[in-house]
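The following block contains the structure, expressed as structure tokens.
Missing here: one protein chain of the complex. Every other protein chain is in place.
And then chain A:
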Amino acid sequence: MTTTTLAVLVPLLPFLGAAAGLLLGRTAPGFVRPLAVLPTLAALAAAALVAVRQGGDQAIDAHTELTPTGSVPIEFALHIDGFAALVAVLVAFVAACVQIYSTGYLREDPRYPSYAALVSLFTSAMLLVVYSGDLIVLLVGWEVMGICSYFLVGHYWETPEARAASLKAFLVTKLGDVPFLIGLFALGTDAGSFRITRVLGAVASGGIDHPTLIALLLLAGVAGKSAQFPLHTWLPDAMAGPTPVSALIHAATMVAAGVYFIARLLPVFEASQAAMVVLAVMAAVTMTGSGLAALAQDDIKRVLAYSTIGQLGYMTGALAVGDRGAAVFHLLSHGAFKALLFLAAGVIIHAAGTNSLAAMSRMSHLRDRVPDAYWTMTVALLALAAIPPFSGFFSKESVLGAAEHVATGHTDHAPGAAGWIVLVAGLLTALLTAAYATRLWLLAFRGRGAEAPDHGRQPLTMTAVLWVLAVPSLAFGGLAYRSLPGWFDGRDLTPTLLTSILGTGLALVGGLLTYGAWQRTSALAARIPLGAVAAHPEDGAGLVEAEAIASHEPVYGNIAYAPDAADPGRLLLGPLYRHAAVGFHLDALYSALFVRPVQAGASLVRFLDREVVDTYVQGAAALPRLLGAAVRRAQTGNVQTYVSALLAGTVVLAVAVLLVATGA
């Protein structure tokens, strides 16, 4: 089999799995699990084989034109370079883990067949985005992911949170997608082709007339998809979906698509200094803001959601300083440890019966109930906090190293200002990341109080996946940073001494500060009683989670926040805590700026339609109604009257004909 055929199979297999799953889900429930897991595993094998054959050498290009499509041709094209090959392996790997985990996690869910099929479709769309060499075909995968995320985030649609979150995710990402589409058209028209190779060729020869405009339009779509400020607000709310979906969205698909897209078209962005600075500012605001917000969240999954936003900020930061190798390196290592964090969080939520950190901090022995999740989550949190030698350290240092490289003026393809912005924000975020990772770990596993409920071992499918994911979280960075440049642009990814010391030092400071704060506040925990715990912990994990999400707001008054005096984040953030917990009031701001004007406009239109337009319609109907009432009187119901009228009419006509015929 040629590499091209193999590469076509990679997105095709999960797609066929999804189609078969949707068709057979009801009639043949026995096939649902194999149909969910096997195509994804096969796609993983195919993607790995493609990566091995590609080997970081010359990019594999293949294209075929199905039909002429007018001025700018749209073709089925593959463009597999080192980036595409490795990201596809990550996507297929995480998707396979998520599918296997879901068979355990959602085993009692009545909607599992459609769920598994949608996850397969989601995976297939992401793989299409990764491999596609044509921007319009890429856009197809991009939008299919949007609709799949809508369905999957809204999987527990019985709860109002899930319904609202799925709508919000869809609308906010679409808000970015409209400028994105216009940007793609502008780029395609300028370059004369939608093929990525030709677009890059046109950029290299200076054939793009409006680089800043195009880059900023594309950036809007990327901000929506990759949850960057100011379009990140959908991501924390998307936690209302099942945990495996969060893992899939956050680790490998959806949010990675935006970063990957910029990495692919980086020369287009580099053509505009302004776009690079905007990208850097966006990354910096996203990083620091999300770090602060993560420190104040009560829902364990929302902490992880904000951490995803922050880590994506690192990736866009690396892109802003023109180093896509570092960005994709961080994308790969982050994909592994973030998937692990979410899947482990799912196990913890099931075991504890709650998603609230405040409630977990009042349970002892939670770590003995879920030893696999405890150990793997520790590994993943260390990777998140970028402690050497875990994989997050190497990828994050490569980002910081690239920023330092640009800031000190060693390069001319990215503005120095962008370098400084990313470097300072990145170091600050290293501190915050370590702080919230420590807080999460301490609150979840070092709780004091009543013993955590014991309802037996977690299913093997769930715990085994955790250990599988722990391996790359632990070792991927250290093993790969020397060989990865060969796959990427060839730029060195080795951590530099200065940023390593600074980053790790700040991370340690953040961790120790949180530990100190926790020491002081944890004494308070005993005085305040336990929060909500799901009422039926013996149920399947998915049901427990849905219940935990639904009960958070009634118990604590807010989906993100708990009035817990024992939270170390409260001590660390001081007066900022209240604002950070609600994401710095961005939702309220959007609600005031956009939602309420739209609602007011809608009620105005409603008034105009009801009171003004309808009045004209009813006025116009009055005369016909009056005439109709008059004519109706002739309908007496007596047949003989009708026949008399008929006769009279005939006589009149006959007389008229006679008169005309005789010429009178």
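Heads up, the rule we're going with is that a contact is a pair of C-beta atoms (placed from the backbone, for glycine too) under 8 Å apart; a residue touches a chain by one contact, two chains touch by 3 or more; residues count from 1.
Definition applied: contacts and distances are computed from a predicted model.
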item	value
Absent chain [UniProt protein name; select from "cytochrome-c oxidase", "Glutathione transport system permease protein GsiC", "NADH-quinone oxidoreductase subunit K" or "Chemotaxis protein CheA"]	"NADH-quinone oxidoreductase subunit K"
Which of A:1, A:66, A:629 or A:660 contacts the chain that the document leaves out	A:629
Among A:178, A:497 or A:647, the residue in touch with the chain that has been omitted	A:647
Touch with the omitted chain, as defined above, among A:1, A:639 or A:661	A:639
Residue ranges of chain A at the interface with the undisplayed chain	610, 614, 618, 622, 625, 629, 632-633, 635-640, 643-644, 647
